[in-house]
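Can you keep this structure in mind? I'll have questions shortly.
A protein chain is absent from this complex, but the other protein chains hold their places.
We just call them A, B and C in the order they show up, numbering each chain from 1.
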């Protein structure tokens, strides 16, 4: 399965090595993982995440179809729950025969992920979850019921 | 040293894991390695490379300075000599506090690498090195002595 | 009865509602002061597809989800 959700921090080396070993003999020319690491800033001890799986799965499947049309393939891993500073909560990766396709796809995929994936982020401050409202993006059609 | 040259295929997992471990506690938010893998095509058994180190080092240092101005940092590994199909000859990586900076930098760095790095590529066909002239790019000022 | 889920930071228990369209849901929520500020920024999915019209028909057993602004990664 190309989309995996993990409780807590991601094991970066295990995941990126495992994906690489899955694809290395399949004649792709480029493998680009993007690894997101929680930054120690604004006094947080980490981040915490809620995920709504059904819509995340649909969103990911649509991107996988899009990648397939260009001969590429996507992987993604994300954390649920608490992720301490300096550990990883998010890894996305693309493989493609062509370098340029891979470079464009990892950019577009990560940017759309930020804008569209149904995942909610909380700062961990003094052991409490504080919704990161200021850094969040309203989804398409927001405000329908107001 | 952020630029490393290896004889033969690159050990992808060792290199990308080592770089990750160097940077993971340094409060960067994004780590993006680009891994180039030799494709089995046109009947080649692999690729082979010559490198002119002095100009490669200067080129890389100029990019490192550029990255530094954006708070980012670059790594690169490349093979010399023969690299069989389905193994890696090239890895570049960027780390940055900001996702967008990292995504733009890995794209621009890899593209300029392709156009400017003083590395010569040969197809390995029936055990012989055949210069990949068609896929090569003339450097700035080419034709000066013609 | 259709089910309404309040996702992520909305952090409320799901409820069951007897409605014909999203218009009915909007009316039902009109008096909920606490919810109003969320509704301005929440998107709405019916059976896990985002919808953009209040005229969207709701059947028994449909699942309606309210999704606050997102920030993955």
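What we mean here is this: a residue touches a chain if its C-beta (ideal position, glycine included) is under 8 Å from a C-beta of that chain, and two chains touch if they have at least 3 such contacts.
Because the structure is a prediction, the values reported are computed rather than measured.
Participant: Write out, one label after another, the shown chains that touch the chain missing from the document.
Facilitator: Result for the missing chain's touching partners among shown chains: B.
Participant: I need the residue numbers on chain B that touch the omitted chain, in ascending order.
Facilitator: Against the left-out chain, chain B lists 36, 49-50, 52, 54-55, 58, 78, 89-90, 110, 113-122, 131-133, 135-146.
Operating definition for what follows: only the chains that are shown with their structure count from here on.
Participant: Taking contact as defined at the start, I'd like the list of chains shared as neighbours by chain B and chain C.
Facilitator: A
Participant: Tell me the chain pair with the top count of C-beta pairs in contact.
Facilitator: A-C
Participant: What whole-Å value do you get for the distance between chain A and chain C if each is reduced to the mean of its CA atoms?
Facilitator: From the centre of chain A to the centre of chain C is 25 Å.
Participant: Going by the contact rule already set, what residues in chain C reach two or more other chains?
Facilitator: Chain C, residues with two or more chain partners: 73.
Participant: Multi-chain contacts only, two chains or more: what residues does chain B have there?
Facilitator: Answer for chain B, listing residues that touch two or more other chains: 99.
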